[in-house]
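Notes to accompany the following structure.
Note that one protein chain of the assembly has been removed; the remaining protein chains are unaltered in position.
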Amino acid sequence: MAKKVAEVRDGVVLIGRFPAIANCNFDAYEGEVVYLSGPNGSGKTTLLRLLAGLVPLARGTATVFGLDLAQNRRAIRDGIGFCAHQSHLYDDLTVLENLHFAASALRLPKPTIDSLLDEFALPNRVRKLPAQKLSAGQRKRVSLAIAVMKSPHLLLLDEPHSSLDDDGKDMVDRLMRRYAEAGTTVVVASHETKRSAAIADRIYRFDKGATLGMQSSGQAEGLGDE
Amino acid sequence: MFHDAMIVALKDVRIELRSKVLLNQLLPFVLVVLILFGFAIGTANQTLVQVSPGIFWVVAFFAAILAVERSLSVESDNHAKEGLMVYGLEPAGVFLGKLIAVMVECFAVEVVLGLGVVVLYGVKLHGVMLLILASLFATLGLASVGVLFGALSAATKVRETLLPLLVLPATAPVLLAATKAWEDGIVNHSGIGDPWLGLLVVFGLVFLAIGLVSFESVLED
Amino acid sequence: MNGYVEGGYLVVTGGIGGYAAWLGTRAKKLRRAVVVVRDETSVQRRSQDKS
Partner (left out) sequence: MNRSGVLVRLIGLLAIIGIVGTYWMGLVVTPPDVFQGNLVRLVYLHPPVAWVAYLAYGVTSLASIAFLWKRTRNLKWDRLAASSAEVGVLFTGLTLVTGSIWGRPTWGVWWTWDARLTTTALLFLLYLGYLAIRRIPGDRYKVGTRSAVAGLVAFIDVPIVHQSVVWWKTLHQGATVLNPSLSPKIHGEMAWTLLLGFVSFTLLYVWFTIKRYQVASMTDELEDVEVDRMIRERLESDGGVLSGGAPRAESNFVDGGSLK
């Protein structure tokens, strides 16, 4: 049985007084791709932000890497890569400078950056552009690069396919598969249902702030029931 | 902590060098205010020299508020602040880094202001050591309170108007002490034994400590 | 007496009186709402128990 990486029980997350997550039960295991599906505003993004420790849990319990999210956010974040809807980039800095900043914040050696940039198909010309001049797709590539930079144990991807061309979407799919095979847990929220469902080991359906149900798919049948 | 502080400070200064937002807004603002005070008070007598410490520090205070505000808006664009948290930077380091960057920007403004006062008002600077140390610690106190209150009010839409309302009363002793220290330096030719400098040092260090200790709960809360 | 004394006493009376009135109305309104809500939840609980 694979190791449990994240768990949410009866979770409620409030944005103001609004229950963005009204009832959430969620598990993620080592080395699997978990796909969060559901319409806009159903709580997928909020779950990702919860797992990254960016929003507090109002009720219920949540653990990541076996640590309580309410107590150990900083320790948990060491193992998390998060590609959020917002890019987290500094508009006035170039792509390279943004990556350098992230690398030194993560205490990684600089050479890792070059291979990353190649991998995410960001040509030299783009690397020297300030982030505000990037297209939405290029932005997405840069934030994906930052999210995987530290080889996280838990990779959270919020709409990684959005604003990418087909090549880019394929790249994201390959990326998810590769990291999952290497033992990283990938939790992805996306509107690219077909692509995501094809890769996902398990699918959670979200609606109106609740996890409606879970579907096992593909090779990892039965992974969810311990 | 110092590693994190350094990279945050370098990043902020680099952003400022790139965008030149403060350069293009603050320096003209500073010069315009200096010239307007010249018109308003008149250059015929010594009044301008006598009030120049007050003018200097009032302008420096407003400039510092703008610098803090800019430092915050950099982090709220693209939710960059969340990036800092996800990268796992130490909150105290983030505080120190932002503080250093704001201080560097404030010093740049203060140098221009000082030159302006000398050139436009004909002020002769005495007790240069006192003036420099007073500026250093006044800016430290001001920027500490500014960054701390800035982070506290970051979540609100009315941040731009709320920030001066919070920071200015809290830093009133800094304005008072810095102005008096400069008066002592310029008019009374005092040295670094000036009691007002002592007050600035105490204020600066106390609020630096509060910021370092409480920034974790402010940033994370 | 001399206007100032009366003024001072009036201001203080007005200040604390105004605050007391404001607090009183707020408290009354809230207490009523809380009572209603507590009733509702207990009714719901009872009906849930039955079903």
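The letters A, B and C name the chains in turn, as written, and every chain counts its residues from 1.
To be clear about the criterion, contacts are C-beta pairs under 8 Å (C-beta built on N, C-alpha and C of every residue); 3 or more make two chains touch, one makes a residue touch a chain.
Predicted, not measured: the structure shown is a model, and the values here were computed from it.
Colleague: Considering all chains of the complex, which shown ones does the missing chain contact?
Modeller: A, B, C
Colleague: For the full complex, which residue in B:Leu131, B:Leu148, B:Ile186 or B:Leu208 touches the chain that was left out?
Modeller: B:Leu148
Colleague: Out of B:Leu140, B:Leu166 or B:Ile186, which is the one that touches the chain we can't see?
Modeller: Of all options in B:Leu140, B:Leu166 or B:Ile186, contact with the hidden chain holds for B:Leu166.
Colleague: Spell out, residue by residue, where the missing chain touches subunit C.
Modeller: Residues of subunit C in touch with the missing chain: 1-2, 4-5, 7-9, 11-12, 15-16, 19-20, 23-24, 26-27, 30-31, 33-34, 37, 41.
Colleague: Across the whole complex, list the residues on subunit B that are touched by the chain not included here.
Modeller: So the residues of subunit B touching the missing chain come out as 145, 148-149, 152-153, 155-156, 162, 165-166, 169-170, 172-173, 176-177, 180, 195-196, 199, 202-203, 206-207, 210, 214, 217-218, 221.
Colleague: Take the complete complex as the reference. Which residues in subunit A touch the chain that isn't displayed?
Modeller: 9, 12, 14, 16-19, 22-23, 25, 27, 56, 58, 205, 207-215, 224
Heads up, the rule we're going with is that only the chains that are shown with their structure count from here on.
Colleague: Counting only Cα atoms for the centres, state how far subunit A is from subunit B in Å.
Modeller: 39
Colleague: Express in whole angstrom the distance between the two chain centres, defined as the mean CA positions of subunit B and subunit C.
Modeller: 44
Colleague: Which residues of subunit B touch subunit A once you look at their complex with the stated criterion?
Modeller: Per the stated touch rule, the residues are 3-4, 7, 11, 14-15, 18-19, 74, 77-80, 82-89, 220.
Colleague: Within their complex, state which residues of subunit A touch subunit B.
Modeller: 52-54, 73-74, 77-78, 80-82, 84, 86-93, 97, 101-102, 104-107, 130-131, 146
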